[in-house]
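One protein chain is absent from this view; the other protein chains keep their places.
Per-chain numbering from 1; labels A, B and C assigned in written order.
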Amino acid sequence: MSLPTDPTTAATLGHAIDPEVRRAGLVKRLVRIPTAVVALVWLVVVVAAAVLAPLLTSQSPTASDILDALAPRGPGHPLGTDGVGRDVWAQLIYGARTSLVGALIVVIVSLVVGLPAGLIAGYFRGRFDGISTWIASLLMAQPAIIILLVVLTQVGRNTALAMFVFGFVIAPGVFRLVRASVIAVREELFVDAARVSGLTDPRLIRRHILPVVVAPTVIQMSQIFGIAIVVQAGLEFLGLGSANQASWGGMLNDAFQAIYTAPRLLVWPALAIILTVTACALLGNALRDALGGAPAARRRRRRKELSDTGSVTVSTSPDVADDVALQIDSLVVSYPGAAGDREVVHGVSLAIRRGEVLGLVGESGSGKSQTAFSVLGLLPGAASMSADRIQFHGEDLTTLSGAAMNRLRGRRIGYIPQEPMSNLDPSFRVGSQLVDPMRHHLGLSRKDARAEALRLLERVGIRDPERVFDAYPHQISGGMAQRVLIAGAVSCNPELLIADEPTTALDVTVQAEVLDLIRELQAEREMAVLLVTHNFGVVADICDTVAVMRDGRIVEVASADDLFSDPQDAYTRMLLESSVEGAPARKPLPVIGATR
Amino acid sequence: MRRLIGAAVVAALVAGTAACGGSSGGAASGGSTDSFTLAAITPPSSFAIGAMASSGPEDPYYQAVYDRLLSVGTDGQPQADLATEWAVGDNGMSLDLTLREGVTFTDGAAFDAAAVKANLEKAKAAKGEAGSALGAVQSVKVVDPTHVSLKLNRPDPGLTAALARSSGYMASPQALDSADLATQPVGSGPYVLDSKQSTAGSVYVYTRNEDYWDKEAFPYDTLTIRFLEDMSATVNGLRSGQIDATATQTSDLVAAAEQADLNVETFFGGGLDGMYLWDRDGKLAPALKDVRVRQAINYATNRDAILESVKGGLGTVTSQVFPEGSLGYDEALDDAYPYDLDKAKQLMAEAGYADGFSITLPDFSPVYPDEQAAMTELLKSINITVEYKPTTGDQVVGSIMGGQWPLNYFTLTTSSPYELIGLTMTDQSPFNPFKNSDPELAKLIDAAYAATGDAQDDALQEVNKYVVDQAWFAPWDAVESAAITADGIDVTPVPGVSVPPLSAYQPAS
Amino acid sequence: MTETPLLEVDDLVVEYDVRGFRRSPVRVLHGIALDVRRGETLGLVGESGSGKSTLGRAVLGLAPVTEGEIRFEGRAISGLGKRERRALSSDIQVVFQDPYTSLNPAMTVGDILAEPLAVGGVAKGEARQRVKDLLDAVHLPTDAAQRLPREFSGGQRQRVAIARALCREPKLIVCDEPVSALDLSTQARVLDLFVEIQERTGVAYLFVSHDLAVVRHIAHRVAVMYRGEIVELGDGDTVTSTPEHPYTQKLLLASPVPDPDAQATRRARRLEAASSGAGGAR
Partner (left out) sequence: MFTFLLRRIASGVALVFVTATVTFFLTAMTGSDPARRILGPTATLDEVAAKQAELGLDQSVLQRYLDWLGGVLHGDLSTSWFTNEPVTTLVWAALPITLSLVVSAIVLTAVISVVLGVVSAVRGGWLDNAVQVLSIVGFAIPSFLVGLLLSVVFAVQLGILPAIGYTPFSVDPVGWLTSITLPAVALTVGAVATVSTQTRGSMIEVLGQDYVRTLRSRGLPTRSILLKHALRNAAPASLTVLSLQFIALISGAVVIEKVFGLNGIGQLATSAASQGDVPLILGVVLLVVTLVVLVNLLADLLLGWLNPKVRIA
């Protein structure tokens, strides 16, 4: 008997589900998921059997005929009779009534209690939130069965009442989910915007909050429905259910008494419970997939990244010049989509010489980051990539095994990510995240690696390396974190540095310092740098050569000087002209009738 | 001397949870006499004299450590135990006991007349069930170390039966007043409770009392009594050899045991099952004042059908109040009310209730759905309609005694006809809620109490015949119990005692 | 006659409670004073943590005012009740930074735009026409009303957000980094739209941004914020090209110019300034 009260999934659900899909026809989406169809069909069958029970059998589920005990299957008794001569089929379909009604009670009670409370607590917060959250945690700390035992023995056996009480016991799960979803959506800007638009609270809740809560709640309800059936069976097994009505749990209990002579009696109620609860769980999962956009293609081929390049051919392009650090020929990256594969990089070719800083510039969606990750072999799992060649100092990366690629990454190719904070593991100290790669690649002792890490931290301009070494990521600022990441990228003296928008998330003052740092390190170590950015200011500051990308293709490659002074491609020109930098300032507003 | 399983109604009603078990008893593992494990449906209440629960499922816990003054023989009659001889004297106003010599308690104290006096007075003062059964005892006189004489304030033919039950347990006089006695018994019985190996409320392990005076009667060296409330667990335990024996009144467990190929011995358990027609003065249901209506209910009762469908055949149909084998049993009365619906309807019509009437009864459906359904059906067949009022288990007995119901389904378990009379037929009886007093019946009862020897049987038969004619009850059946044992263990149950005594379990010969 | 500024902020202090036992609240704004005139754009520049967004939110009634006062058309609007605050919604509107989360993904663009109109009591038929006009005003096709936000690009979404802000013909729009999530080419066009709308309707903007160049482009006057205080406030051209305050200077020198030569110069000047001991803000 486990309760679906886990707040973690609750919280993620709130985010994961995109309410907009309601528009796309939930039913249509569901029907496309085979398990959902099977689950729905089964549930419809069970509901129909329960509703139409009197039509499906003329037998009473509780009438026993001792002379006809343990009768085999036959006319009049499609599934035979049990140990005291009750018709199994009648018990099964009337038992479905009991189970479904009980589960429905739980769903309704938990919803009636949990939903409004969660909405109010999540939306208005304050005192009500504090009190209701405390009550919820109080209820959640109670083993459900003990509550049920105490209550039921005070008032007598009663399945409906038990389920009613269980509804309360499980309501905190609903409350927490709703509350978490509301709090998540409450922080969304569109809620602020609605508030600024002058919406009243009830209207705002109805229009903007409730729709977001509905999806995760529906999913949770399908789980609660299943759990209620299991719990109810357990109660009936314990003898706490109403005795004068057929029930699956009661059938199980009876069946166990005859387990040595008529084990078949066990099969029907067990199957009924397992199949129905499974159907509920499957439906819940399917709903989640249908509402949240199914991660169907997720990780289809995790290992595909570099080992399987499909179109690896013997290079027909001219030999790579000696001083070229990286040469990419005809790189193609694509993602699986609903309507076949979607290509995002269409045959990109690039070369970076030793000691050269190449800026890869483009707007969002141009494929510049995809190109960078292709070199690192770090495209997302779903992506597939092929290239005539990705040659790095004479080695074709497309032919390398995962392990060989791992020896290059970090050791000879360094990587600086965009978001400093999300790129440090929050659970480990800064120091260990620097030390580990050095020990792994360079075989340094713990002590040497630590000394080297401290030296590096100092080198990237951190004034108090010891403190930062021992700090956790959340204890340092974004700018400092980016310096740590740069230190990590260059810790093993790579020959190629790939920097993906390394300053985009930083304030301009910090950006300037970080760019200074990269420039210094690059000069010092004669590294080749592939710098991905959308900012022409950054390009002008640091790049020797610039490649402009648009929609997965390179439209222009030129030296930085040439590009800015004499852009060849129309798109490049348009981009440069779009910059507001250096444009004339707006005129001051004339003072109307001012005499000041 | 009272031992009622009416209490079982309460327990069962309150405890939906315990509804499927009913066991206690014993057996031995595959002929070996090393150890023996019994399953009991309840843990012991208390080992203190006077506090020990009414006999029934808890008996084995107590019988292992305590001897009684008398015990019950396989004929259902009292037989010698710590008291070797007994005699009723002074026109039934005294009971003289001769005590066994040379018996000592496990703490070294001697068993003698003073110990008997101390124990009986303790039990009486405790005001529990054991004490109530000693209600007729006015004083206990030590004649000499091996003789005591009980002075009575009224004749009580049931007193010897009481001394064979919880009222007769003898604890060491040295331990009698200790509060520890409730959990650490000191008796003279065949076994000693091993507290170290036992777990309170769960498993009770007993080791042999090497000095016991009748070791042969208890062949097993170690006795374990395990509290097991679940029926499936009990059956599994019996099947897997972890339990040697148990006793039950639950037909489901009997069926399961039979299906599992275990030894099942059924016997009369002492209970009278059926409808108790309390409102004979017609206070709540005026119609019940008319004896014809009460008789009509009896005629409308299809006992054979009810026994089969409701009781699973476990029991013996009867329309009289005393069971077969007991004093006062009259074979002829078994057919006093054959199933005859026409006659029933005719009686109803004569009484002016051809169209019936309606009554309000306690709702026992949570625990006795089948019984209640059968009752509803039979009442309906003579146009009596029933409205059921919800009630909780612990209110049941109080509400019955408080006269809230004109009649209801009930099972009352007694150890002797006198006990049943005392409980239900006098104007003082707790289960005579409307205090019906019938001078004719009172006369017959006085005669029965006064009678001795063979005259008792006749006098009791008169009582029996009178209440059957007057239809004070509409009995269904005499309850049967079952002793279930694993292979290699024989059991000799005692009729009228729902749980076989400890000595009843022996290795199979 | 002296014109009453549209918006006046006096000695504004904003503090947030910190969770935990006996933690003293965090003070985000330390006595801010500024005003916005009718039809004017006041640019508010600062780096992250400077409190510029908090100031905008305080004006919108979305951040708590601890001390000081905010006046709109001479009337104090800080600490208003919910009802009075709602009444202000026809005068003060907002455009947020992130066009992806500022539009309810479950509502069509038409519904998003009609919602404030419904609040303002505009009838359905009239609202439909107004939505059409609004879409037209922000240069979106009329059929956009039937579509969902996700069917639009970032720039287009921001146009929807602007249209929503314009719905009630407000006098002031708080623009919280409205172009920083947009691509370069889009950015310029959206900025032009802001200017165009202002010139046509006379709406005033409180324009929050981290980018000096953007602010320079759109603001008549510019206020520079640093750690919860305004360090410099003045005419847009002056503040963004010849600032007085060292922090503003530092900010200006740190912004890279999209011209290698000019940037080399600016970099050199910045390094020089830093080494001369102006001190870092790190």
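General observations
Keep this in mind: a residue touches a chain if its C-beta (ideal position, glycine included) is under 8 Å from a C-beta of that chain, and two chains touch if they have at least 3 such contacts.
Everything quoted here is computed from the prediction, not taken from an experiment.
Across B:S178, B:S202, B:S358 or B:T452, the residue that sits in touch with the chain not pictured is B:S202. Touch with the chain that is not drawn comes from one residue among B:S149, B:Q242 or B:S437, which is B:Q242. Only one residue from A:V27, A:I146 or A:A570 touches the chain missing from this view: A:I146.
Listed residues A:S422, A:N493 or A:S559: the one in touch with the omitted chain is A:S422. Contacts to the hidden chain, counted on chain B, fall at residues 2, 4, 6-7, 9-11, 14-18, 39, 42-46, 48, 51, 53-54, 127-129, 132, 182-183, 197, 199-203, 226-230, 232-234, 236-237, 239-243, 392, 394-395, 397-398, 400-401, 423, 430-431.
Interface residues of chain A facing the missing partner chain: 1-3, 5-9, 12, 134, 137-138, 140-146, 149-155, 226, 230, 233-234, 237-238, 249, 252, 256, 259, 270, 273-278, 281-282, 285, 298-300, 302, 376, 378, 402, 406-411, 413-415, 417, 419, 422-429, 433, 436-437, 440-441, 472, 474-475, 485, 488.
The rule is simple: only the chains that are shown with their structure count from here on.
With each centre defined as the average position of its C-alpha atoms, the distance from chain B to chain C rounds to 89 Å. The centroid of the Cα atoms in chain A and the matching centroid in chain B are 66 Å apart.
Residue numbers of chain B whose C-beta contacts span two or more other chains: none are found. Under the contact definition stated at the top, not a single residue of chain C touches 2 or more other chains. Interface of chain A with chain C (complex): residues 18-20, 22-23, 188-190, 192-201, 203, 207-208, 211-212, 363-364, 478-479, 507-513, 515-516, 534-541, 560-561, 564, 574-576, 578-583, 585-589, 591-596.
For chain C in complex with chain A, the touching residues are 1-3, 37, 39-41, 47-48, 60-62, 82, 86-90, 92-94, 96-98, 101-107, 115-116, 119-120, 148, 150, 154, 161, 164, 167-168, 183-185, 187-189, 191, 195, 210-214, 216-221, 235-237, 240-241, 250-251, 253-263, 267, 270-271, 280-282.
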